[in-house]
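Note that one protein chain is taken out, while the other chains of the complex remain in position.
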Amino acid sequence: MDWKRFGFIALIIVVLFGTVVMIGQVKQPPVLIITSMLATTIAVATPLALGALSGVYCERAGVVNIGIEGMMLTSAFFGWLGAIYMYHIFKIPPSISIVLGVMFAILTGMLMALLHAALSITFKVDQIIGGTVINILAVGLTGFLNRQLFFGATSVFKGSVPSSPGVLPTIHVPLTEIFTSVCGTSASCLENLAAINRVFDQKPIAISAILLVFFSHYVLFNTRWGLRTRAVGEHPKAADTVGINVIKMRYANVLIGGMFAGLAGAYFTIESVPSFEPLLTNGRGFISLAAMIFGNWTPIGAWAASLVFGASQALLINMQIFRDVIPPQWSFLQESYIVGLTPYILTMFILTGIIGKTTPPAADGVPYEK
Amino acid sequence: MKKLYFVMALLIVASMVLTACGASAPTAEDCSKEEVFCVGLVTDVGKINDKSFNQSAWEGVQKSQADGVADVVQFIETSDAKDYAKNIAQFGDAGYDVIVTVGFGLGEATAAAAATYPSVRFIGVDQFQAETVAGVSGLNFPEDNAGFLVGALAAMMSESHKIGAVCGTDVVPPVWRFGEGYKAGAAYADGMNGTTTEVFVVYHSDVGFDKTFTDPEWGAQTAKSMMDQGADAVFGCGGLTARRHYRRRPGWRLRHRRGHRPVPDPARSCFPHALLRDEAHHPRSCRPDQGHQRWFHR
Partner (left out) sequence: MQEEKQSNSLIKQILQTISDNSLVPFLAILTAVVVGGVIIAFVGGNPILAYRGLIEGSFGSTKALSETAVWATPYIFAGLAVALAFKGGLFNIGAEGQLAVGAVASSLIGYALPEWLGYDLPAIIHLPLAVLFGVLMGGLWAAIVGWLKAYTGGHEVINTIMMNYIALNTTSFLLNGVMKDRSPTNVIARTPLIADSARIPPIFDGLRVHWGFILALLVAFGIWWLLNKTTVGFQIRTVGLNPDAAKYAGINVKRIIILTMALSGMLAGLAGTIEVTGLNYRHELGFSIGYGYDAIAIALLGKSHPLGVVLSAFLFAAMRNGATRMQFLTQMPVDLISMIQAFILLFVAADAIVRYIYRIKSKGERVVLTRGWGG
């Protein structure tokens, strides 16, 4: 484990939070600011972390995946579409249609991954091409279907966009209830408790993303499956000689990667907002690609990188909320374009100044030929 | 090689058979005739079904057809700003009678086209004219008024006296007018009721211009962040970014039916009603039985 990297990431997140607290404390109590920012950080990091995990699985097995963006976009669309169809056409209760929608999203991610796998592994096409095809196809396909199904009098829903069955519910962690007695009658303590509780009240995909990060780390580095995956990505010839089926392993891992990208897609349209808009992933797939490389192709590293992006987003939002209390000597913080540069400059700075060279799996991007 | 020809022949036959099934509507060709009244619409960079100004304008055009005014209506979506003139010319050359161009970005191209096609009437949605351009009717909307109403309403409804607005980029003047109107409205309500309301207005200016209106995830996160800090009414004014904000029971959610550019429409003339309290229970409709007063003197 690379503690230096995580130390710096933690330091940066503290600095980002500290800046906002310093500025915003005249308006809001620090606890409220910090907990609100933490909640934003975790939520924003969710699709990035899942996308990065998708990349980690693919690339650890030796298949470059720049199609994360496309996989996310397609699964966001089909997950949402599936939920709507289940709800409006098949009259399935909303809670079940939402869950089915998540299933559809994951399945879509897998199908896109299958396309990528077939191109990259079976047809041995340059792996960048497979990803690019997926990215372009995703834009075209989702835009085209979004039009054909929901626009115009002849469309399935007679030209209107039907309301989605809703979003996944927030899972309440009963911290407040458990610790009420600690506070006694102190009102400020209760308020703080409620604020802290809000950080833990996340939605299912956000929670599962964190669990999956650690699970993936365990799988990749402590299990036989993980060892084989890495062997296939580092030295497929050697793996083949000891009896590992390289093609099978690669297919399996790319499909798993697709499932993660699918879950990331489900986050957009089923967990965060109950609607789909063309191009709603807005380059987050590429950010997760960066997070993956940044994390040196490890799940936890990639997640830490995603948190930097999440924290920066929280900074951006809060800088604007507190725009009118920014002290004059810090006035540059009022320019949202300048503040908007934070995550990108930070990433470049950490990457080049502290981490330096990242090492991809040795056989990453090389088709396997016996 | 034989097989190759066979496959190719099969593909060609297949495409022809499928073509035969497709519906054909030779309509645009008739527009050069005097008696056929044609209306064309050119969108700004974006989609026709953007649930915002492009779509509203297009629905208006379609209504003109349904009402029997226009015989043929067509639209062209612009995918790049350099195509503005070309797309307008597509209609102009085909002899259309009215061309609707949507968005201030098309202002110059519309004025230029009006000179090229003097017999065509142009309608420029959201196009400001410093000097009157012959043949172009520019439509502008008082977004600040709308923002003002929402701001006043929000400030009166708020119990925590913290209200927010999540908007697209303030680079786009209408969006900025919404935000400023919102603040002014809240201040007005404060003055009337003797309250002090904190107003958070956040613009999505931290990304490239092409992304600012199509990022519902950002909108949701921002709204949630505001609610976490105590805001109990959030106004969405930014195209798709502001759509379908975070739902939470105690929170009020205010938004336009059509993003940041409301187009006057008889069905929506009772504008304040569109600020529905809870969409789940009052699905998008204007409820004439609940007049303005009820909302304002709660």
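The chains carry the letters A and B, assigned in the order they are written, with residues numbered from 1 in each.
Here, contacts are C-beta pairs under 8 Å (C-beta built on N, C-alpha and C of every residue); 3 or more make two chains touch, one makes a residue touch a chain.
Please read all numbers here as calculations on a predicted model, not as lab measurements.
*Asks:* Would you indicate which residue among A:Val31, A:Ile96, A:Leu141 or A:Ile326 is in contact with the undisplayed chain?
*Replies:* Of the listed residues, the one touching the omitted chain is A:Leu141.
*Asks:* In the full complex, which of A:Pro165, A:Gly258 or A:Gly340 touches the chain missing from this view?
*Replies:* Residue touching the chain left out of view: A:Gly340.
*Asks:* Against the chain that's been left off, what residues of chain A make contact? List them.
*Replies:* Residues 59, 64, 119, 123-130, 132-137, 139-144, 147-148, 154, 278, 286-287, 289-290, 293-294, 335, 337-338, 340-341, 343-345, 347-348, 351-353, 355-360, 362, 364-367 of chain A touch the chain absent from view.
*Asks:* Need a quick check: the contact residues on chain B for the chain that isn't drawn.
*Replies:* Chain B touches the chain not shown through residues 3-4, 7-8, 11, 14-15, 18-19, 21-24, 28, 45, 47, 74-77, 79-83, 86-87, 90-91, 94, 104-105, 128, 130, 171, 173, 205-210.
One rule holds for everything that comes next: only the chains that are shown with their structure count from here on.
*Asks:* Rounded to the nearest whole Å, what is the centre-to-centre distance of chain A and chain B, using the mean of the C-alpha atoms as each centre?
*Replies:* 30
*Asks:* Considering only the defined contacts, which chain A positions touch chain B in the complex?
*Replies:* Touching chain B: residues 27-28, 32-33, 35-37, 39-40, 43-44, 47, 143, 146-147, 150-151, 161, 163, 166-167, 195, 198, 268, 272-275, 277-280, 282-283, 313-314, 316-318, 320-321, 336-337, 339-340 of chain A.
*Asks:* Contact residues on chain B for chain A in the complex?
*Replies:* 47-49, 51, 164, 198, 200-203, 205-207, 211, 214-222, 224-226, 228-230, 240, 243-247, 279, 283
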